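Below you will find the structure I want to go over with you.
Now for chain A:
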Amino acid sequence: MSAAPFLIAGYGITWVVVLAYLLHLRRRERAVARARRAGAGAGGPEPTP
Partner candidate 1 sequence: MSGIGRRAGAILWKDLVTEVRTRQGFSAMISFAALVLFLFSFAIGPDTQLLGRLAGGLLWVAILFTGTLSLGRAFQSEELAGGTRLLRLYPGDVRAIYLGKLLANLVLLAALEVLLFPAAAVLFQIDMLPHAPGLIAVAALGTFGLSTIGTFFAGLTVHMRARELLLPLLLFPALVPVMLGGVNATDGILMGDPMGRVEGWVRLLVAYDVILFVVCVWIFPVILEE
Partner candidate 2 sequence: MKGQRLLGLVAVVGVAVGSFWGLFVAPADALQGDVQRLLYVHVPTAWLAMLSFFVVFLASTLYLVQRKLRWDLLAVASVEIGVLCTALTLILGSLWAKPTWGIWWTWDPRLTTTALLLVIYVGYLIVRSMTDDPEQRARWAAVIGVIGFVQVPIVYLSVFWWRSLHQPPSSPRSMATVFGATLLLNLAAYTLAFTYLLLRRYRLARDELAFELAGPEEAP
């Protein structure tokens, strides 16, 4: 059996998954940053003591 398809699938899936995870992290990081800025601009609710 040729090894190439298995190697491509194995390495490919690993890298794609890691990349997708990184993109997911970045999306959430930006969402937090955006929410903070928006909240600061609009005043936002009282911070809990």
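If you want to know what made the cut, all candidates are chains of the complex that A comes from, given by their letters.
Throughout what follows, a residue touches a chain if its C-beta (ideal position, glycine included) is under 8 Å from a C-beta of that chain, and two chains touch if they have at least 3 such contacts; residues count from 1.
Being a predicted model, the structure only gives us computed values, none of them experimental.
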Of the candidates 1 or 2, the one touching chain A in this complex is 2
Residues on chain A engaged by candidate 2 in the complex (per definition of touch): 1, 3-4, 6-7, 9-11, 13-14, 17-18, 21-22, 25, 28-29, 32-33, 35-36, 38-40, 42-48
